[in-house]
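Here's a slice of the assembly, chains where they normally sit.
A, B and C label the chains in the order they appear, each numbered from 1.
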Amino acid sequence: MNIGILLKEGPYNHQASDTAFKFAEAAIKKGHRVDAVFLYNDGVTNVTKLMDPPQDDRNIAARWSELGRQHGFEILACIAASKRRGINDDVLVEGSSITGLGTLTDIAIRNDRFVTFGD
Amino acid sequence: MLHTINKSPFETSTMETCLRFLQPGDPVLFIEDGVYAVQASNRFSPMIEALQKINPVFALQPDLSARGIDSVADGVGTIDYEGFVGLVEEHQVNTWF
Amino acid sequence: MHVLRHAPHGTIYTYEGLEMILIMAAYEQDLSVVFIGDGVYALKKGQDTSAIGIKGFSRTFMALDGYDVEKLYVDQLSLEERGLGEDDLIVGVEVMNSENIGKLMKEQDVIIHH
């Protein structure tokens, strides 16, 4: 099955990003394909490489980047939402990029399932 | 259609709203702070026990464990993230937050 | 299907939801928008945001007519509980009960809440 994911909240402050990540991992483990993770609202802040959590905590941006690299999917941040929140190409973690909402429309249409995570 | 709910029913109207639109037979999965709804012997237990006669009701075990909830209302199934994926294999998803 | 569930201005969800709806409407057919709970407040007439310093956008809902947005559905109970009627709304909508909105939801492949 092909799965598109929409993530609407930023890292750490809300569990949405953690649940989305655990869901994506489990889907991949069960043999499904994650097509893309699209970030909207405060969700765009999931991909700033500047985040630097305590050493004994998860690094949410690095974790998405690594999962995407291993399994061939991109983490896409909405351009309008990113501009409002200070996310631009200079701060993007590897494997992420900024794109328009047209891309989200494609993701919603071309996948067997489309799962939202928010708060 | 799978309905997920991630908000505590004590603090927001999300669960109540979701249940108003739910169709008979459609599964409901409580995740994150939503799992407090299915904790045994709280104010919502009668509502959850009535609900599970018409709709399959699940709660995410990792979220129950994280919150120290070791006993859930009668008839509630507990699943892990792979179980969540299993429900998504069978249903389109309606995420309530 | 897009579900608007937040009041306007207190959070950005309704505004960014509307931005998403406008883009998707340009790509997709048969897109529907449902207003539930405080989401119905997004359509309230007479909003003037000048004093809070946030851009108003309620008139943009009127522009949806020109896109492929077939219908705006409003939950009847949400409207009634808030003491509002169709006359209080800035655009023409179809008021529907929860039973019928629930059935409409069940037919969807994609539902996004805002």
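Criterion: a contact is a pair of C-beta atoms (placed from the backbone, for glycine too) under 8 Å apart; a residue touches a chain by one contact, two chains touch by 3 or more.
What you are looking at is a predicted structure, and each value in this text was computed from that prediction instead of being measured.
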Task: Composition by chain label (entire complex, not just displayed copies) - done: A x2, B x2, C x2
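Simple rule for what comes next: only the chains that are shown with their structure count from here on.
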- [ ] Could you tell me which pair, A-C or A-B, is linked by more C-beta pairs in contact?
- [x] A-B
TODO: Between chain B and chain C, tell me the centre distance in angstrom, where each centre is the average of that chain's C-alpha atoms.
DONE: 26
Open item on the list: Using mean CA coordinates as chain centres, what's the gap between chain A and chain C in Å?
Closed with: 26
- [ ] For chain B, write out the residues touching at least two other chains, lowest number first.
- [x] 92-93, 95, 97
Task: Junction residues of chain A, two or more chains touched - done: 114, 116, 118
Task: Residues of chain C defined as touching chain A within the complex - done: 12-13, 16, 19-20, 23-24, 27-28, 109-113
Task: Complex contacts: residues of chain C adjacent to chain B - done: 5, 36-37, 77, 98, 101-103, 105-106, 108-111, 113
Open item on the list: With touch defined as at the start, can you tell me which chain A residues reach chain C in the complex?
Closed with: 6, 40-41, 80-81, 100-102, 104-106, 108-109, 114, 116, 118
